[in-house]
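With one protein chain withheld, the remaining protein chains of the complex are depicted in position.
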Amino acid sequence: MAPDLEYIGWDMPRPDAADKAAGRAVYIHDLTRPGMLFGKIKFSAHAHARIVKIDTSRAERLPGVQAVITAYNTPEIRIGFMRDNFALKKDRVRQQRDEVAAVAAINPRIAAEAVELIEVEYEPLPAVFSPEQALAEGAPLVHETDPRGAKRTDNRLGLRYHHESGNLAAGRAAADYAVAGEYSTQLVQQSCMGTAGCIAEFDQNNNLTVWAKTQIPFLAQRDFNQALSAMGLRGKNTRVIVPTLGGGFGTGLDTHAYEYIAILLARRSGRPVKILYDRGEEFARLSPRQSSRTHIEQGCDKKGRLTFRKIEVLLDNGAYTSWGATYPTVMLLPATSLYRVPNIYFDAGLVYTNNTYCQAMRGYGNPELTWALESNLDELAAEAGIDPIELRLVNCNRPNETTPMGLKVTTCGLRECIDSVARKLAWKNKRLSSANKKTGVGMASLIHVGGGGRIYRSDGSGLILKLDDFGNVNVYYGGVEMGQGLHTVLVAAVAEALGVLPEKVFVNPTDTGTCPWDVGTHASRGAFMAGNAAVAAALQMRDKIFEHARELYTDLVQKNIARMSKREPGYSPPDFNISQAAKDSRFEMRAGVVFVPGAPDDPVLLVNLDVLLRAIHFRQQGEVLVAEVFYDPPNELPDWNKGYGNMSAAYAFGAQGAEVEVDCQTGEVKIVKLAAAHDVGRVLNRQTLAGQTYGALAQGVGYALYEEVKSERGRIINPDFRDYKIPTAAEMDFPIELDFIETNDPAGPFGAKGVGEAGMVPTAPAIANAIYDAIGVRIRDLPITPEKILAALEKLQPSHSPIPPRKENHPCDT
Amino acid sequence: MMRITFSCNGKPAEVTIEEHQRLIDVLREQLGLYGTKEGCGQGECGACTVIVDGRAVNSCLYPAPEIEGKSVLTIEGLNQTDNHLSALQRSFVEHGGIQCGFCTPGMIMSARALLDENPHPALEEIREALTGNLCRCTGYVQIVDSIKHAACKDEKHGA
Partner (left out) sequence: MSAFAYHRPHSIAEALRLKNESPDARFVAGGTDVMVKINCGAMRPAALISLRAIPELGEIDLGETTSIGASTTIADLLRDVGLCTRYPLLSQAAHKLGGPQIRNLATIGGNLCNCSPCADTAPALLALEARVRLASPLGEREIAIEDFMTGPGQTCSPPDEILTHVLLPKAPSGALGIYLKKGRVCMDLAIVSLAVLLVADGDELSRVRLAAGSVAPVCLRLRKAEDLLAGKRVTPKLLAQAAQAAMDAVTPIDDLRASADYRRRLVGVYLRRALESLLYGNEP
């Protein structure tokens, strides 16, 4: 760590933590606006049906109801990046969570009652609940036409992701060992503790403000402006304001039907409308993490060198398209660039079904693909008789190499990460086992974007610094704090780069009306972008400050001397050529004090920033100082059909290892220890970094062992925490060893790379590989439940604890 | 309608309620105490945890009429005079126990209830005391750490 960094690398507490600890932080749940109404949505009763009739008359008559809307009395608003979804559904519902009507009322109870009074008549239609069903001959079409009105002939989406590099056939031929397998991952709920919600409010000029639980305020502004056009308000503007967020994890990366519905209700009623999802709606009516099915084959030669990799991915797109459909953009990273593989084939396709559609969640396709890749790699290692770590080291990524996808890897600490995990797991040690319980170790690695991720026309991030007369630094930044510590990094980076105390740095609310454009807080880009933008803006600001200091320093020092002389009659000023120093502009600023390095140690030679700023401001032709920057990183928007392009300005690497104990009679997996080593470029704040990593690991454990959104004929049957289990403190009772490798990336602020998502990418395969080490069974479908373990053990040793046959005349027989 | 009298954060409170209201509704809507959050309405997530007569309870399951004559302590009640945080809250701030903060008030109240009964809990006891408080951000490690540090500081309740 560089010796003279004061805030970066230290455990500066979060600037927002005190408010949160006091219960003061204001979330969307706590916000009200004068005259605000409460909105509630009526959802479909069927997975696929024709809407025959909607009768809202009884709801409209209920006292306290101010507006009732359906697709039949509002302008059509198309939503989603494929434009295949609608804010309110007309003619047809295509999934159980479809929004068919909504009310706004003076309190939530009346709104809920009104929703129940809306009568909808449906004509159920045959439905498809898996890609197989949807692709079968004669399967009913989820969408009869595409967004442009052309007839569809099947349920396949037009989106395609493809990559070929090298020569697959040659790679196959060169392999001495090859293993193929099919892997699947489940629907998972992001489970933010703060549920989704928004407030929409029009002013009398028909400009809109939306307080949104969003991670993409500016893209949301664009989306809502498009909605305004559809509503006959072309040219009117939306201002998106982001309150304190009760979590994000990807839920805020798209705009949602409920937001457009709030907007429509606000317009119809003429009053602000708040829609807040309760936990049941959050589980059943908000898009979960994308599920996946991957067929993978990898081969290596006798020395363990990987010779080919073939991957085919099939995704259940659900009824409409959201970011789940773009997971393959990120899947391409591990597919083409985790380890050095010369011959690669990757293809991903999507199919419409009448299941729920899916959105972003932490990792965004990387955990899905790495699950398959790293599990399969261990299978290959077993086949080839090579130690799994050895196999990985042989093919380890190296710094300063370009991968088959065209990723220009700069820093790469993968080898160090793998070594760290091997050490912490005491990899070569024999494991204890008893008759019932067996232990094992396993590991997996990751590659992820660490320097932004260009998946849109711009990956930019603007930042404004505004100084005031008191030396306060006001920061306007469009990225979103969702608990990950973005504001912490921002404050530290500004304080460090500018030379002021962190207590003088104030981050203003994220607001499209005041902050410069930012594409969104995703792809682990927050700290990377904010840090780089902060440093650039701070340097710009320092230039301005020192430019003015050149003019004003002499005067201000003279004033100091005069004051000092008055106070201490015997005082003699220091022997120092003040005006020469000013002319030479050899200034520095630390803790908000401007000084000349190397000058004598006398307080009169120090000028406080606020004094200087007031001198700049309060004079003829005065100035107030603002610095602004738009940082757009040197990355490329890849060609998704070729699967080629340097998506990020830097790449994060890491490895995780698990030691597990499997109870062979109950199938329960107990985690004994986790080790995580991440190449982070530079530790900006160890406490927030560790916090992000622990949190991601916990999500990875849930992903691996018990989290699953269960859907039966399109209906979520476990829409609550009673039956969707996430880890509690009691589950996270094992030691977790963290190791942060610093490779000092040239593109990152102070050398740092993004880390928000990496922590949950390799956790599941590490655990699965450890389970294999313990009991010799390979589970290929997440989550790895005790039942799957027992079933697999059964197959392995048929005589092992057989399930007893049912006796005749069993009480259950009627 | 019903009038209830109880003690809230050490001060007398008198509120007219509708009989079907829950304690969380009274706290948030009538007393302006927004720190207590509703996360699930089922008693699973613990975001609504407050302390009634010394016991941590889910205020989303607590019928408001039952608070009659009792004392309730919310996250706001931990704040000290002149707007200072209590030692327990400061420990959460200093040891990384807070990320998005939505679970934080409930989490701190559960910790408060634990420390009041067991001033020097072992790590397993801390974890067990938190099984009714879900957090999606932190992975709990730094939360447990924050509570352990607060316990070691050996300060009295509310100090």
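Just so it is clear, A and B label the chains in written order, and each chain counts residues from 1 on its own.
Convention: contacts are C-beta pairs under 8 Å (C-beta built on N, C-alpha and C of every residue); 3 or more make two chains touch, one makes a residue touch a chain.
These numbers were taken from a predicted model, which means no experiment stands behind them.
The chain that is not drawn here is touched, among residues A:R109, A:K236 or A:H617, by A:R109.
For the chain left out of this panel, the touching residue among A:L539, A:A562, A:A730 or A:L796 is A:A730. Mapped onto chain A, contacts with the missing chain fall at residues 109, 112-113, 280, 665-667, 706, 710, 717-718, 720, 722-723, 725, 727-728, 730-731, 786-787, 790, 801, 803-804, 807, 810-812. Panel shows chain B; residues 2, 18-20, 22, 41-43, 46, 49, 55-58, 60-66, 68, 110, 113-114, 128-129, 131-133 of it touch the chain omitted from the view.
Note that only the chains that are shown with their structure count from here on.
For this pair, chain A with chain B, the centres built from the Cα atoms lie 29 Å apart. Looking at the complex, you find that chain A touches chain B at residues 11, 13-14, 16-27, 29-30, 190-195, 244-249, 278-279, 482-485, 687-688, 690-699, 720-722, 726-730, 732-733, 736.
Those residues of chain B that touch chain A in the shared complex are 28, 33-42, 44-45, 47, 74-76, 79, 85, 89-90, 92-96, 98-105, 108, 124, 126-128, 130-144.
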